[in-house]
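Before any comments, here is the structure.
One protein chain omitted, others in place.
So, subunit A:
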Amino acid sequence: MTRRENVERQEFAEERASLWKLTLGPVTWAVHFAASYSLTAVWCAKLAAPQDDITLLRLIIGAGTIVALVVILLFGLSAWRQWNYTQTGRATHAFGDAENRHEFLGHAATLLCGVSFIGTLYTAIPVLVIGSCT
């Protein structure tokens, strides 16, 4: 048995794969969203006059977006491995055994990372087009 298989078996056997893992992607989206929103609110209220150029703010949010996207991508990759689609080809996990449950949580988390990725991209669009606080 390879090491990887070993680890996998342990995960099947135990309830290691927790429900929380599902929420990692969306939580990253939420953190990015809330951070962008608060930063903008503070910036526009405290640092910039209405007509000021806010390129610096946009750059910061842009950098934050890249970080968030990478994080989501990493979560997504780990979930994708858990799903193990390339080896099993399974997309429905309709049976109540440990393996199905394990892969199901991976599958659902992968999809959620996908949506969170798109959601995060959407959040960043206004940064590309809007140049001032008003």
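Quick notes
Note that contacts are C-beta pairs under 8 Å (C-beta built on N, C-alpha and C of every residue); 3 or more make two chains touch, one makes a residue touch a chain; residues count from 1.
Here, contacts and distances are computed from a predicted model.
Chosen from "Pyruvate dehydrogenase E1 component subunit alpha", "cytochrome-c oxidase", "Cell division topological specificity factor" or "Putative hemin transport system permease protein HrtB", the protein name that UniProt gives for the omitted chain reads "cytochrome-c oxidase". By the touch criterion stated above, the residues of subunit A touching the omitted chain are 15, 17-19, 22-23, 26-27, 29-30, 33, 36-38, 40-42, 44-46, 54, 57, 91-98, 100-101, 104-105, 107-108, 111-112, 115-116, 118-119, 122-127, 129-130, 132-134.
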